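One chain of protein is taken out of this complex; the other chains stay put.
As written, the chains take the letters A, B and C, and residue 1 is the first residue of each chain.
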Amino acid sequence: MAEAMKIRAILQGDTADVRILIAHPMETGQRRDATGKLVPAHFIQSVVVTQNGKTVLDGQWSQAISRNPFLGLRVKGARNGDKIVVTWADNTGGKRTDEAVVSPG
Amino acid sequence: MQCMPTMAKLGAAVASVAFTLFAGVAYAQTGDPLAVGRQMLMEDNPGDLWLDRGKKLFHGARGPKNASLEQCDFGQGPGKLEGASIRLPRYFADTNRVQDLESRLLTCMETLQGFKRDELQRRAISPAGSDGSDIEALALYITSRSNGMKMNVALDHPKTREMYKAGEQLFFRRSGQTDFACIQCHGESNKRIRLQDLVNMTDKKQIQDVVSSWPAYRGAHFVVRTMQWRLYDCFWQMRLPELKYESDTSIALTTYLHYQGNGAVIKVPGFKR
Amino acid sequence: MQFNKQSNIHPVRRTVLKFTGAMGALATVSVAGLMRAGEALAAPWNKGGFESKALEEALKSLGAANMIESKDIVITAPDIAENGAVVPIAVTSRIPNTQSISILAEKNPFPLAASFDITSGDAYVSTRLKMGQTSNVRAVVKVDGKYFTAVKEVKVTVGGCG
Partner (left out) sequence: MQKTNLKWLVLTATALFGVGCASFPEPAVTQQMVEKMVSEDFTAPSPAMLMRLAQDKSQQTCSMIGAAKLTQEEAAEVVKLSRESIRYPADGKLSGDWKLGNALAHDGAGDRIQFGKLEGRKENGGMCQNCHALAPGEINVGNVGPSLTGYGAQRGNSEAIAKYTYEKIYNAWAYFPCSNMPRLGATGHLTPEQITHMVAFLIDPQSPVNKK
């Protein structure tokens, strides 16, 4: 069960500064655990961010993105109260969606 | 193609060494070449992902007694977390012991929730690259409830004063094959082990920056680490035997360091490389 | 008291430089059905690009040919990264009508790290990469079917006393 993302969406002028933290192992598939066993690849491949239902960022990741990933973006023409929804999906079928509301800086 | 990079050529490696030389000089003049990265990492701290988990763990019914930690007394009364961590370590009459936050947390998990203490001690420090331990998440959450408040450890009990003085002596006690005590690496400003900045713990501002920032997300381990871990790891690095979790030695050192850092404004989670 | 013998507090310190090996097995990773978030909207995961070992191939997968060096692409990253497992990288494109930003760590075993189609009106993206060694980080920006690019070198040290 994936943990909730931390999403901040702060309005600066007419632009929302969106900062997303995701709890995810981003395993490369070649790391060995303490017992010497390979930890299977497990990483986010897709992150989609929408503003009031409209896609503003459609991202694709490899396992070169760090564990517990961070994603920052800026949304022009945003307003207080706009709904920012973030959805990620990983290579094992895991996915999660969380949302935040644009608020004043 | 004008932009195609040269891939891993020997020439590039040689050039890179030469560049390094110049870069070193430039950094010395313009400041810290690591600063940009640190700043970028600090702004968005994955340690924040641990806060909700710590909160749930604190309020949830758990353990053999199926109880929450809401009655846990960190010195400010049962369940009162605001301002608790800034006064720790302190003496607790019920255990007749000076305890830091982590030791006190274990006391509550043992007495209120029925967990076995040795089990808790064994699981307290999580493996690097794991999801982290419950104790790490709880320690962070509880400390975060004092965010914005000033460290205010009081030497108001004879046993706390004993621990303070013991911590001081330990800080200077050299042993082992490196002949190190804490002071060998933490007694002067602007020093580094390799590229890692060393905190001068004899400097008020620098020790304050330390005591205000643990528990912290440790970038290299991908988990939240606590002060107990920090001390354990230092002894490891000094080639000394393994420091026991919540031992008096660890609490004495924490008493000494926290008292030196009194006045520091708590801001956790910190972010360490 | 004994610490859990199963646990290992420091493996990362020793293995961070071994990403060459760590990421070497990507080709064997089974990519579950190329499932993507917000499937209706999202393009399929660029399997070929992300699994390319050669920079040229990775660039080709993006459609990037005849790239033009541009000063209007700004890469913000540390000159020296303290920890190759978490290297912060931000890319800003000031080129009007920027459609996408891709980020490549040229000396990683699989150079292509991320691609972002951006329709937010502000061509900026910030994330964190694993880097196995000192390398150029390259940003590739797509604008109306043209490709612009910029690079910045990031030195990677592992640090610590290990």
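By definition in this document, a residue touches a chain if its C-beta (ideal position, glycine included) is under 8 Å from a C-beta of that chain, and two chains touch if they have at least 3 such contacts.
Worth saying up front: this structure is predicted, and the values here are computed from it rather than measured.
One chain is not displayed; in the complete assembly it touches the shown chains B, C. Annotation: of B:43, B:82, B:119 or B:156, B:156 touches the absent chain (contact as defined above). Here one chain is not drawn; of B:32, B:52, B:131 or B:203, the residue touching it is B:203. If you put the missing chain back, the residues of chain B touching it would be 17-18, 20-21, 23-24, 155-156, 158, 161-162, 164-166, 168-170, 172-181, 183-185, 187-188, 190-196, 198, 202-204, 235-237, 239-244, 247-250, 252, 259-260, 262.
Although one chain is not shown, part of chain C still touches it, namely residues 1-5, 7-10, 80, 155, 157-159, 161-162.
We adopt the following convention: only the chains that are shown with their structure count from here on.
Comparing the chain pairs A-B and B-C, the larger number of C-beta pairs in contact belongs to B-C.
In this assembly, the C-alpha centroid of chain A lies 27 Å from the C-alpha centroid of chain B.
Computed from the mean C-alpha positions, the centre of chain B lies at a distance of 30 Å from the centre of chain C. Contact of a single residue of chain A with at least two other chains is seen at positions 31, 34, 67, 70, 72.
For chain B, the set of residues touching two or more other chains reads 127, 129, 222. Put simply, chain C touches chain B in their complex at residues 1-4, 6-13, 16, 55-56, 65-69, 76-83, 85-88, 90, 106-107, 126, 128, 134, 136, 138, 149, 151, 155, 157, 159-161. Interface of chain A with chain C (complex): residues 15, 28-31, 33-35, 41, 45-51, 54-67, 69-77, 87-89, 91-93, 95. Residues 6-8, 11, 15, 19, 21-26, 28-33, 35-38, 41-43, 45-46, 50, 85-88, 90, 105, 108, 110, 112-122, 124-131 of chain C are the ones that touch chain A when the two sit in their complex.
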